[in-house]
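For this depiction, one protein chain was excluded, whereas all remaining protein chains were kept in their positions.
Letters A, B and C mark the chains as written, and numbering starts fresh at 1 in each.
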C-alpha cells in the first residue's frame, strides 16, 4: 500500500513504457505468461484511453497482499473530460471503438476486480486488481 | 467427374478414415495447411452427422476442374430420417449441438459452395466444394 | 483448476501422439478437444497457453527462439480471447432477446386472430404469414347483424417489432369502431386520423376496406394507398385489377377517400392482398401481377381457403422458403 510506481502518459510511446513496467512487476510477483500478457493488454487499454481521450495522465502500480493472496493493483488516473455515462461505456460490443474486445469492458474481463470513478468534466480514475492464483 | 472415391460411414472410426482420405486428396491437389485442416473439419462434421443421425451412409470425394480452377467436391449421402426443416437447421447458433461453430452452418463456412437436399423420411445429401486459390 | 490440468494432460498426450505418428486420429481427437473446450467457454488464448506448456514439457530443450515465438503468438491471441468472451456475452443477450420476441410473436398471434365468418352465399379464404417472427400485415372480418360483411386488410411499411407494434394499434382501433355497418370510406377516414395522431410520420400504413352486401351483392370498397387486389369475373373468366385511388394512412389528417362499388355475379371473386404477395422475388426479378392471377386461375375450382393456401405454397417455394415480406391474401367468392 505504501509503495507505488507510476508512469506518466503523454505520448504513445509511454504506453509501451507502462506495459514494460507492469510486465516487470507482474513477472516479479510470479504471474505466469498468459496473465502477464493479459495484464499488459489491460495496461495498453487504460494507457491508450488516457492518451486518446484525456491527453495526459498516469498509470500506477502497486503490489498488494492480503491474508492469503498476493496481487497487482493498477490505477489509471487522468484529469480529462470524464465519462458522461459510465453505464453506457461499460456496455458490451457497442463502444466507440466498435466493440470486439476493446475498451473498458475488455479491461474488466482481463482483470479480477474493476472499479471506475468518473466525474464528468473533472476526470476519470480506473482501479483494477489481478490476483495471483 | 468420372472418378469418385467413397468412404462408408458405419462406426465412429470411419470418420477418421474419411478425414484421412479427404486430407490426402486435398494435399495432392495442392491445398495449403489451413485449407487441409478446414476440409478435414468439414468432413468430420458431415461424417459425424451421418454416424449420429442416419446410422450409416457414405462420404465421397471428387476432384473437379473447370476452365481456370481446380477444386474438391465432397458429397455426404445417407438414407436416414432426413431433415424436417432445412431453414432451421441452417440457422446460426441455435442448432441442436448448441451452436458454436458446429453443424451444417459450420460446414458452409468452411467450404466455398454448399448445397443440401433432404427429403424428410428418405435421407439427406450434402454437396460441398472447396476451390483451390 | 483440476479439470484444466486434466485438459492439459490430454492435450499433451494428443500432441505427443501426433508428433510421433502424424496420424489422422490424433487430429480428429484434437478437433474434438477444441469443440469440447469451446463448449466449456475456454477462450483461444488459453489454448495457446496449453499448447506452450505441453510443448515445453514434451521438449524441454527446444531452441529459445521457438519459446519466444510462442510467447509472441500468445500476446497476439489475448485480444482474440477478449473478442471471444465479448461475443459469448452478446450471445446470451441475443438468446434472451430472441425468446422475448418469440413470446411477443405468440401474443400477437392471439391478438390478431380473427374468425373467418361462415355466411350463406359466400365462400371465404384467408392466409397471413409473417416474413419474420412478427406480422406487420393485418386482416380482419366484421359481420354485422344485417347480412353485410366487412373485410379490412392493412400493411405497415416496415417489418419486425416496430411494424407489429403499429399493427396492434390498427387492431385495437378497428375493434373500437361500432360493429354495425359502416361505409368503407368512413372507416378509412377514421383510421387515418388514428394513425396520423399516434404514429410518427416516418411510418406509413396502407389499408383496404371492403363491405360486401349479401342483399344487393354489391362489394363497396375504398383504399388508402393499398396494393390493388383482383376481381375475377366468372362469366368472362378474366381477372381485373381492383383499382382505387387514395392516400396512405397517417400523412394528411383531413384526407377523404373515394368509395367504389363492384357488383358481384355468381362465381365472381374478390381477391385482396398485400404487397408481400405481389413483390415476391425469384432470383433478382420481381414477379409480374399476371403470374399471381395465373396461379389463382390454376386453383380456382377449389374452395377459397384452399386457393389461398395453394397460392402461398407456390410463392413460398418460388422464393426458396424465405419470405421477404409478410404475405396476406383473402378471397371472397359469391357462390354460384
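Following the convention adopted for this analysis, contacts are C-beta pairs under 8 Å (C-beta built on N, C-alpha and C of every residue); 3 or more make two chains touch, one makes a residue touch a chain.
For clarity, every value in this text was computed on a predicted model and none was experimentally measured.
Novice: So one chain is hidden, and I want to know which residue out of C:8, C:119 or C:169 touches that hidden chain in the complete assembly.
Specialist: Considering all chains, including the one not shown, the answer is C:169.
Novice: Specify the residue from the set B:17, B:57, B:71 or B:105 that touches the hidden chain.
Specialist: Missing-chain contact among the listed residues: B:105.
Novice: Taking the full complex into account, what residues of chain A touch the chain not shown?
Specialist: Given the touch definition above, chain A has residues 15-17, 19-20, 23, 37, 40-41, 44, 87, 93-94, 98-102 touching the missing chain.
Novice: Given the full complex, what residues of chain B touch the hidden partner chain?
Specialist: Contact residues on chain B toward the absent chain are 32-34, 37-38, 40-41, 92-93, 99-102, 105-106, 109-110.
Novice: Extract the touching residues of chain C with respect to the undisplayed chain.
Specialist: Given the touch definition above, chain C has residues 14-15, 18-19, 22, 26-27, 30-31, 33-35, 38, 44, 47-48, 51, 55, 59, 62-63, 65-66, 68-69, 72-73, 75-80, 83-84, 87-88, 90-91, 93-94, 97-98, 100-101, 103-104, 106-108, 110-111, 160-162, 164-166, 168-169, 171-173, 175-176, 198-200, 203 touching the missing chain.
Note that in this section only the chains that are shown with their structure count from here on.
Novice: Looking at chain pairs A-C and B-C, which one is connected by more C-beta pairs in contact?
Specialist: Comparing A-C with B-C, the pair joined by more C-beta contacts is A-C.
Novice: Approximately how many whole Å separate the CA-defined centres of chain A and chain B?
Specialist: It comes to 46 Å between the two C-alpha centres.
Novice: What whole-number Å value describes the gap between the mean CA coordinates of chain A and chain C?
Specialist: It comes to 45 Å between the two C-alpha centres.
Novice: Compute the distance, rounded to whole Å, between the mean C-alpha positions of chain B and chain C.
Specialist: Result: the chain centres lie 31 Å from each other.
Novice: Where in chain C do residues touch two or more other chains at once?
Specialist: Residues: none.
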